[in-house]
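The structure is given below, and queries will be raised subsequently.
One protein chain is absent from this view; the other protein chains keep their places.
Chains: A, B and C, in written order; residue numbering restarts at 1 for each.
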Amino acid sequence: MDITKQRRIQEHPILGSYEKGRVVHFTLDGKDMEGYEGEPIAAALKASGVMTHRYTAKHHKPRGVFCAIGRCTDCVMIVDGIPNTRTCITPLKEGMAVQAQYGVQTKEEWEASQEAKDGE
Amino acid sequence: MACATAYNLAKRGMKDIIVLEKKEIGNGGSNRNAGGVRQSARDVRELPLAMYAVSRIWPHLGEELETDVEYVQRGNLRLGKTEAHKKILEAHTAKSTKVGLDVRMIDGEEAREICPYMSEEVTSASWCPTDGHANPLKTTLGYYRMALRLGVTFITGVTVTGIRKAHGKARIVQTDDGDYEGEKILLCAGWESRKIADTAGIELPIIPERNEVLVTEMEPEMFPVMLGTADSDFYGHQSKHGSFVMGGNSGIQQYYSMPDGAHHPTGPLTAPKISRGIISYFPVLKNAKIVRSWAGYYDVCADKVPVIDQIPEVPGLYIAAGFSGHGFGISPAVALAMSELILDGSSHTIDISPLTYDRFRAKG
Amino acid sequence: MSKIIRTAAKEPFKPEPDDDLIICRCEEVTKGEIRRAVHGGFRTTNEVKRWLRCGMGLCQGQTCQRNFQNIIAKEAGISVKDLGMISGRSPARPVMIDVFANEVIDAEKDPEGK
Partner (left out) sequence: MIGAGPAGLSAAVEAAEAGMRVAVFDENAGPGGQLFKQIHKFFGSRDQNAMIRGFQIGRNLLARAEAAGVEVFLNAPVMGIYKNHEVLVKIEDESVHFKGDNIIIAAGAAEVMVPFCGWDLPGVMGAGAAQTLMNRHGVLPGRKVLLVGSGNVGLIVGLQLLQAGCELVAVLDAAPRVGGYGVHAAKIARTGVPFLTSTTILEAKGDGKVEKAVIRKVDSRFQVIPGTERELDVDTILMAVGLSPMTQLASCAGCDVEYSDQTGRLSCITVTDEFCETTVAGIYCCGDFRMETAEGASSAILQGQIAASHIAEQAGYITGEECGARIAKCQETLRQMSGGMFSVKNKGRVDPTETDEGYPISRSLLERGYIAEEELQNYPAASYEAEGVHPVIECVQNIPCNPCRDMCARKCILVNGDITNIPLVDQTKKCVGCGLCVANCPGQSIFLIDKTSIPDYAAVSIPYEFLPLPEEGQKGTGLDRSGAPVCDALVMSVKTSPAMDKTAVLTMKVPLKYADSVRFFKAEGGAE
């Protein structure tokens, strides 16, 4: 999503404008996204209206940001191939590949493993 | 051991069984281990216990305890990188095959076929396809739950301080909660068995040795085998949950700190050492995140196999201790043997004759 | 930890309408599973944790410990004060194996890291 259309506070009555890094591009499940360099990945996703970060391993339920300070670990995603990355405290960088996490896998891997299980 | 033995005794109809525990259920070694259910690389004196457990008990244990003990029988690889490692592995393999265990030496290639994530540096391995692993927490607690159902009473939060004789027989268990009486008393308190046995005039050559286990976050299913190395860099497996459970020790930490009973502290040097061990065999795991580590104490016996015996000098006293870090896998069989010792006067199903309490002799 | 005498539950387990409520978010353990564990004889924080994995996930019980303790306490009819706590263990945050492996012991002697 174009950064100017995101759910961001343009001017705050107390904080004024926010000091932000440059605009960077990253991908979410292959889709092009925009955010500010150095802000947490979760902040960039929230600004773009992304709610679901992952689906749980056991009940396959969606989860999103919960504590936003790195403690609850609910917001984890696969970032540049590494699963269980806490997006609320991982700074965004140009070109990052962010993927929703299914259990601890990508959607494709997860679907393949489910099929394999069903086949057994 | 206590939970499993109590269960076996109650299953055979014994009444009035009381289990005393200082802290909580499953605080000892049966809970604090990496879950190996192994026959390979064992001392031949305890191999009958291991082989009986693997062939007769583990396959049905989950059903019997009405819980998933996560038993996976997909083999054990013990890995080597050097000629010296290979020699260690070959020696174990030779001894085990002599008593009928299906274990053989394989090369690095074949090991990588079994477990494709392994480093190219691995050049040899012993392979025992009937070995495996299980979840120690579910197993120990599962035994507890079933024993409870069969009428066993467990009393936790009570510290045993000694065992006293009455009329020439072991009779009274002294605790910080007063005296408990029993016609038969089984002592299976890990490394702490030693000081309790002492009060009954029996000295067990057992010392504590701290080991630590690292637990990773959940990972995709990668390998079902149990792992160990010739050099004992680490041992462990991937659990059903997906986390890797890998144990080891620093080789020096036990000289620095002795257990204080209440707190099971980990040392600052051990986890890094185990981590290096894991990466050197499985570079693919380098990005896996450790979420927790914990420590437990091996009850290391002078000759590295346990004492499982009734004590003629103190009639009514039974001891199962000194498992030296490999008690979990055989615990279902030990419990069976011990229940027979207690109820029938001898272990008639499994041969435990080399594991007597009075076998220790000075060398030379 | 104080003395607890444990014997088998005399009454059968009674389900409650909100038994499927998730308590441990990481390991997706429900209220009903925790209640059932207490009914089955587990009475301390660690026992329930080891039996069900609640508090054993990525966050190591930071979010759920208190909540599952409340359920144990209510079910067992005891105070949360008597349940014991999950012990804090290294690492306090998830840390990659290769970071753990990469030890620097003499930072003090060589503060520049040369």
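FYI, a residue touches a chain if its C-beta (ideal position, glycine included) is under 8 Å from a C-beta of that chain, and two chains touch if they have at least 3 such contacts.
This is a predicted model, so every value here is computed, not measured.
Undergrad: Sort by label and list the shown chains the missing chain touches.
TA: A, B, C
Undergrad: Which residue numbers on subunit C touch the omitted chain?
TA: So the residues of subunit C touching the unseen chain are 18, 21-23, 25, 31, 60, 62-63, 65-67, 79-81, 85-93, 95, 98-105, 107-108.
Undergrad: Over the whole complex, note the residues of subunit A touching the chain we left out.
TA: Per the touch rule, subunit A residues meeting the hidden chain are 6-9, 11-15, 18, 20, 38-40, 43, 46-47, 51-53, 56, 61-72, 74, 88-89, 91.
Undergrad: Going by the touch rule given at the top, which residues of subunit B touch the chain that is not shown?
TA: So the residues of subunit B touching the missing chain come out as 256-257, 263, 265-268, 272, 293.
Quick note on the criterion: only the chains that are shown with their structure count from here on.
Undergrad: By the document's touch definition, which label belongs to this structure's chain graph: line, ring, star, complete, or other?
TA: The chain contacts form a complete graph, every chain touching every other.
Undergrad: Just the chain pair, please, that has the highest number of C-beta contacts.
TA: B-C
Undergrad: Can you give the whole-Å distance between the Cα centres of subunit B and subunit C?
TA: Their C-alpha centroids are separated by 23 Å.
Undergrad: Can you give the whole-Å distance between the Cα centres of subunit A and subunit B?
TA: 43
Undergrad: Which residues belonging to subunit C are in contact with no fewer than two other chains?
TA: In subunit C, residues 57-58, 94 touch at least two other chains, as defined above.
Undergrad: Give the residues of subunit A that touch two or more other chains, as numbers and ranges in rising order.
TA: 57, 84
Undergrad: Applying the document's contact rule, which stretches of subunit C touch subunit A when the two form their complex?
TA: So the residues of subunit C in touch with subunit A come to 22, 25-28, 57-59, 62-63, 93-94.
Undergrad: Which positions of subunit A touch subunit C when the two form their complex?
TA: Those residues of subunit A that touch subunit C are 56-59, 61, 63, 66-67, 70-74, 76, 84, 86.
Undergrad: Considering only the defined contacts, which subunit A positions touch subunit B in the complex?
TA: Counting only subunit A, the residues touching subunit B are 57, 82-84, 103-105, 109, 113.
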